[in-house]
Each structure stands twice: as C-alpha cells, then as structure tokens.
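In this view, the complex is presented without one of its protein chains, the others remaining in place.
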Amino acid sequence: MADFILEVENIKKYYGPVKAVDGVSFKVKQGSIFTLLGPNGAGKTTTIEIIEGLRIPDDGRIIFMGEEITRVGNKQKEYIGVSLQETNLIPYLTVRETLDMFRTIFPRSLDVDEVLRIVSLEDKANTYIKNLSGGQKQRLVIGLAMINDPLILFLDEPTTGLDPQARRNTWDLLLDLKRKGKTIILTTHYMEEAEFLSDWVCIMDRGKIIKEGDPQSLIRDLEKESLIEVELEADSVMIESLSNAGLEPVYDKKHKRLLLKTNDILATIELLLRFSKESSLQIKDVLIRQPNLEDVFLSLTGRSLREE
Amino acid sequence: MRVIWKLFLATIKTFYRDRMTFFFTLIFPFMFVIIFGFVFGIGSVGGDNKLLVGVLSSDKRLLEVIKNIDNLEIKEFDSIENIRRAIINGGIDAGAIYDGDKIRFILNLTTMQRNPFSRMLGETIADRLTKSNVRIDKIIDLNLNAIDPGRVVTTQLGYMIPGVVAISIFNGALFSMVSIFCDYKKRGILKRFNVTPIRGYQFIVGMILGKFVVTIFSATAVLLFSQLVFKVQFSINWTLYLITASTSILGMMALGILISSIFTEPSVAGNVGSLLMTVMIFFSGVYFPLEFLPKYLRGIGELLPLGYIARSIRISTGVESGTIAFVLNTSLGMIGAFFIFVLIFGSRLFKAE
Partner (left out) sequence: MQIIRLANYFFKSLVREKIDLFWLIIFPVILLTILMLIFPSLYEPREVAFNLTLLSQKGTFSEIIERVFKEVSKGENKIFRLSLLQNSEENLKRELERLKAKKTNLIVEIPEGFDAQMLNFFILKGMGVSPSPPVINVYSLKHDTSSESAYLIVKNILEKLEFEFIRKAGYQLRRIESETEVVGTKSTFSYIDFIYPGIVIFVIFMTGLFGIGMDLVWLKETGILKRISVTILPKSRFIISYIISKIYLIIIQVTLITLMARFVYKTTVNPLSLPFIGYTALTVLCLSSFGFFLASVSRTTSSANAISQILNFPLQFLGGIYFPVTGVPWAIRWIVLINPITYLASGIRDALGIMKSPYPFYLNITVPALWIIFCLLFTVKRFRLEET
C-alpha cells in the first residue's frame, strides 16, 4: 500500500468566469486525519465533491490508492464513505431501515447493529428520520458513511449546527475511527475542529491552497508565542503608526480586531498602552491568548475564517 | 437485486407512513367522483334520459299531451310561481306552461348542461299540443331503445368512474416522478445515493417500481371502492385492466419525468403538473363532452392522453365496448413513451456535474 492513500494534483474546476477550484494539490497519508480549512466559498466542498465523484474536474490528476484515475467511479466508491454537507435522507424511514438500505448497495458492509453502537444510536434505531434531532441526524450521517467499512471517510462540515457537547462527541467518534485505521478527510470552517483533530491541514481560500502543514507547525510559523487581541476602532494611519512603533499589527477591519503577535507580552502591553495614551486610542477590550489557526488565516488573507 | 428490493420497500413504506399523502392520494379521486358524478354527471331528476316536467294541474290538456311524450314525466303544481321555484331548487328539470297562445318551456342551467338540445322539447310539446287540437295525438310512435355502451348495464355515474380512475392514475404517476426527479434531487437525496456505487438503473427501477405499485393500488382501490359505495356494476376483465392501468401509469410517469427535466424546481414542476391536470380535466372529454366544442378545441382534446386512458379503462371494465386493439395500441404508446423518456432523462439523474 502506498504511503499516501490519496494524491491530488493541480485540480481545477471552473464555472464560467468563477474559478471554484484553481489548481489544488495535496497528498493524504493513510490512517491520518486530513483537513481542508477555509471560509465559506473557499472551494472546499467543490474539491471534495470532485474526489467523491460528484463533479468532473476540468483539469488535474487523482491518484487513488496508488492508481491514477480520470474520475472517481463505482470501483472507488466501494472504498469510500461520504457524509455530505446537507443531511439528505428519506424522512419516513427509520434509522435502522436507512442504514440497512444503504448497506445493501455495497459488496462489503458492517452490521447495522454494530454501526448503531459505534455512533450511539441504538435507542433510536426505530425512530423516523424526521423525528431525529440535529445531533442525532449528524451521527446517523456519519454512521452511513461508515456502513461499508470504508478506507477513506469524507466528512463535509460534519459538526455544523451542532451544540458544543454534540460537537465534542463527534470529535471523539472521529478520533476513535482514526484509531481503527481509517483515513479521514474533513472539511470545516471551525478552526478549533481543525486544530483538535487534524494531522495535516490545508488552508484554502478562493479556490487555492494558501498554506499547508500540521496545525502546530502552521501556528509556530507565525513565529510568535502569544497574541494580544485588542478590540478597537482603527484606520490605516493608525495601523501604520502602530507598525512604526514596532508592534507588528494585523488588523481585522470587519470585526474591528487588532492582533499583535509577540514573544514578550508585558513589553508589548506596555508599548500598546503608551501608544494609546499618546494617540488617545479608544481600546474597548484586550485579550491575551495563544495563537491559533484562525490567526494563521487572518495573517495570510487579512480576513476572518468565521461566518459573521 | 437486493438493492432494487430495498428501494422498492422504502418507497412503499414512505407512502403509507406519510398519512397526509396517503389519505390525499386515495381521497382525492373520490372528491372528483362526488363533484362530477353527483353534480354534473348524474342523470336528470326524472332518471336516465327522462326529464321531470312541472305542469299546472289546472292545465288538463297539457297534462294529457305531455303524459304521452315518452321521455317526459310529470309533476303537478298549483301555481306558476311554484313551478319556477321548483326548477330553481332543482326539484324538477323543467316546466311547461300554456298561456292559451304559446307554450312557455322553462329549463334550469343544469338541464341545459346535461343536454343542450333539451330546449327542443319545448317545440315538441307545442307540436303535440297543436296536433291534439285536431284530436290527433301521434301518427308515428317513436320507440326508443337506449343501448348500453358496454357489456354491463350501468348508470351515468358508473360510466364516469373509469374517468376518475384515469385521473387518479395521472395524478399518482405524474407527481411521483416529480417527487423523485425534482424533489429528491433538490433535497440532496439523489446526491446521497450518487456517492455510493449504486448503479443508475438500480435506483430508477427500485424507486419507479415502488411508486408504480403504490399508484396501481390507489387506482384499483378507487375503482373497487366506487363499485361498493355507489353501487355500480362493472364487469372487469382483469387482464385487460391490468395491462391498461400498468401501461398508463408508465406513460404518465414518462410525462412526469419530462416535466421534471424541464422545470427542475420542485414547486414549479408541481404547479405545471397541476395546470396540466386542469387542462386535461376540461379538455380530455372525460367530464365534459367534446363533441360540441369547435374543431380546434376538439383537436386539443384528441392530443391529450387522458381521454385514451379513460376509454381503455372503460373498455376493460365493460362499461364501453371497444376493440382490444385500441387498448393494446394505447398501451404500446404509453410504454414506448416511458422507455424513451427514462432512457433520455434517467441517465441524467446521476450524472456528475
């Protein structure tokens, strides 16, 4: 078995003038959790759907389990499990019936009861889909992705819309699956999710991968130990002055947040306070924290990952 | 095969578990029977082919004359006002009043609707009265033999019910395809199947088979239930009926597939289907006779499949006589359409973007 279970080279997908995916390349190691991280509209779902066989790329190569393929067909589909962005199931079937129906499609599959156990839906086995809660539906969707005991799991935004507890439960489930040897390809716009779960992260924006690496090294590349997040109203003149003052500011205009990367918190705070007194800056809030992937994205694009 | 079976079962289960849709699919055709059958289709108050005419009891000669006209029955009234009121209320079909000079023949709209030529009866009555003045009642006796169009003797309502079954088939088949090809597509259910190694034909066959069974069950339930509730007689040739019903379902599914492929938004496709149904109800000749329409409108009627389906079902239930050739030709047309459309549009269902 090749070390990389999936390789993607220079994939392109254009819709008229819109370059949804504009030359994306990455390699996925077997047994790892690989994440495509980016804001809505970055091209994550399009990329994933190309690999799932739902869309045909305009250009590029896909190497699936060591074999180069022009497009993903039924043979490859036997080895993948997919959880799509929208939960799209037949409302009047029960959980068990749904799992059973999909199970029959594959030549090899897990037992329905086993899947129910893995996703903790045993007591909902005879409930109609339409009566499930958001979290329960999401677990079922992951269960469906697993029903054929796939080698690769594709999970498109698996925890969107879930409450924090449900999200954590899902993360635990995914880590468990990784322990069982599954390769998981994840798309998300939640930075905590990418940080917590991933072995490798590709940051996508506007159809391209702008940076990739394991989460810790991406954060380390910011080259700063800490971040000071300041909520204030600033204009470009002010930013330039801050920069001249040696503060290395990154300003998120949309959310009115100033990010100061630093290795010396106290010194930077002192500098900031002095500067604010001198220029009568109106500081609303200050937060000192460790850097995260969100900051990586912000420093690369000047925009936030978050939806608002 | 197992896949097709599972999808088939899923479709059936969804049908009876969704109480609203279930109730609606079965009740809807009955509503049509009630509306068109009772209100519009059923014979006159006087019975099949007879009119109940109101006459003043003081008008002895008119009474005598009308008694001798074979397709009229009499009800006596004591005033003209009462006659008019009875016509308006629908208690009688018509009224005849002789004012010494001429006959005033009064109809209501329903009687005119049932047969627009009924107004000629006024002239007939006047002519008879004229003859009775010279004490000649009849010179020629017209002996009417009303022949049953089919093997069974049935009422107007019984004659209409196959048309209702046709509507039920049209409804069930067309909208079931809109559901699969439009609604499921929009909701992402098709996509969910598309990421599995399921083959296109397995999905289509499984789903269509399920909807097919559901539709034929509903249509047949309507047929048998109507027989019971409205006490009508059918002489069902089950082989012919099953051939007709099956192929008509497939044919109407083809229409549904066509509409869904043109109008991909589910609500739009649904509305186009409803519009088509309205046009079919009016122009197919099932509820309103086409013969009196201007030629170009009759032409439209002849293009619409509903008329052929209704006629085939009437033939197979013994209510109308016709050749097996007609039924088989209609069936072949339906199957042909089905295979063409499924082949063209079915493959598009699972095409990658």
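First chain written, first letter: the chains are A and B, and each begins at residue 1.
Here, contacts are C-beta pairs under 8 Å (C-beta built on N, C-alpha and C of every residue); 3 or more make two chains touch, one makes a residue touch a chain.
Keep in mind that this is a model prediction, so the values were computed, not measured.
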- prompt: Can you list the shown chains that the hidden chain touches?
  reply: B
Listed residues B:Leu9, B:Leu63 or B:Val279, member touching the removed chain: B:Val279
Field: Residue, one of B:Leu63, B:Ile189, B:Leu209 or B:Val268, that touches the chain absent here
entry: B:Val268
Chain not shown: contacting residue from B:Met31, B:Leu224, B:Ile324 or B:Ile344: B:Met31
Field: Touching residues on subunit B - with respect to the absent chain
entry: 20, 23-24, 27-28, 31-32, 34-35, 38-40, 45, 48-49, 84, 87-91, 95, 98, 101-110, 112-131, 133-134, 136-150, 154, 156, 159, 267-268, 271, 275, 278-279, 282-283, 288-289, 291-295, 297, 320-322
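Going forward, only the chains that are shown with their structure count from here on.
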Query: So, what's the distance in Å between the C-alpha centres of subunit B and subunit A?
result: 58
- prompt: How about subunit A: which of its residues touch subunit B in the complex?
  reply: 49, 52-56, 71, 74-75, 77-78, 80, 82, 84, 86, 88-93, 97, 100-102, 104-106, 128, 144, 148
Message: Give the list of subunit B residues in touch with subunit A in this complex.
response: 2-3, 5-7, 10, 13-14, 17-18, 187-189, 191-199, 352-353
